[in-house]
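A single protein chain has been removed from this complex, and every other one stays in its place.
Then we have chain A:
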Amino acid sequence: MINKYSKHELVAIYLGLACLLVFLLAPFAEAFFVSLRRLEDVFQVPYSLLSENMGVEAYVTMWTSVPNLLRYILNSFFIALSVTLLALLCIVPAAYAFARFEFRMRDGFLTAFLAINMIGAAVLIIPLYRLMMATGLLNTYFAMIIPGAAFCVPTGILLLRTYFLRIPRDLEEAAYVDGASRVLTMRRIILPLAMPGIVVVAITTFVTAYAQQFLFALTFNAIDDFAPLPVGLFKFFGQQHVAWNELMAASIVGTLPVLLVFFFLQRYLVAGLTSGAVKE
């Protein structure tokens, strides 16, 4: 068989995978074991992953030493969810338009969205800051949600468009022939058919929105109550003594929501990404 590996090859592959996974996962192991240390064992010399008397102390004490922790985590979740919903509202109709209709300037619009993908959010931070100030959105959730969504839209459109392209046109045609309106066709036929693709885009948007809530929140929001987890925890570094065990514990707990989303839905995600990316 073509896929049969020799013993040497198998050893080489597993060795390579082990090196790769050590590089990619060592930080997780480190964070996990530091979070299990007691405060007096955090700064230990010589270095060792383990230490004596490990326990879940930090997971208990962090809630009192970071009074707003739960709030940060909920903020992160709320912001990511809002970004996803707002982005989907823009992505789904636009992706459908690009996939199904011929219209003037279509390629122009598509190229424009592609180009936006290349502009880093930080490049536009000055006028965005002034815009948020002028509209009174500074220090509100909106200042984090609206720009967050805008920078997720182009990728979403490109991804979902390839998905729409793979859905056969016959069903829509049949509906039109039967006299259904465009909106009705979209609601009753297109959206249900496209649901797996929409779910994939929703997950990627959510993960991205959860992963990237640092810059906008750091710049546009000075109110601690509204801070998402990364910014809430960033303030730790200003303090004299960082309680690293609590910081790591809080990072782990705060990452759990997005990890859970990922683990339950990764099958669709990986399948969708791989099939979507192939098309281009």
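One rule holds for everything that comes next: a contact is a pair of C-beta atoms (placed from the backbone, for glycine too) under 8 Å apart; a residue touches a chain by one contact, two chains touch by 3 or more; residues count from 1.
Methods note: contacts and distances are computed from a predicted model.
**Q** Select, from "Allophanate hydrolase", "2-oxoisovalerate dehydrogenase subunit alpha", "Sulfate adenylyltransferase subunit 2" or "Binding-protein-dependent transport systems inner membrane component", the UniProt-recorded name of the complex's unshown chain.
**A** Choosing among "Allophanate hydrolase", "2-oxoisovalerate dehydrogenase subunit alpha", "Sulfate adenylyltransferase subunit 2" or "Binding-protein-dependent transport systems inner membrane component", the correct UniProt name is "Binding-protein-dependent transport systems inner membrane component".
**Q** Decide which residue listed in A:59, A:78, A:109 or A:141 touches the omitted chain of the complex.
**A** A:109
**Q** Considering the whole complex rather than only what is displayed, give the residues of chain A touching the chain that is not shown.
**A** Per the touch rule, chain A residues meeting the hidden chain are 2-3, 5, 9-10, 13-14, 16-17, 20-21, 23-28, 30-31, 34, 42-49, 76, 86, 89-91, 93-94, 96-97, 100-103, 106, 109, 112-113, 115-131, 146-147, 149-151, 153-154, 157, 169, 172-173, 176, 182, 207, 210-215, 218-219, 229-231, 233-234, 237, 244, 247-248, 251, 254-255, 258-259, 262-263, 266, 270, 273-275, 277-278, 280.
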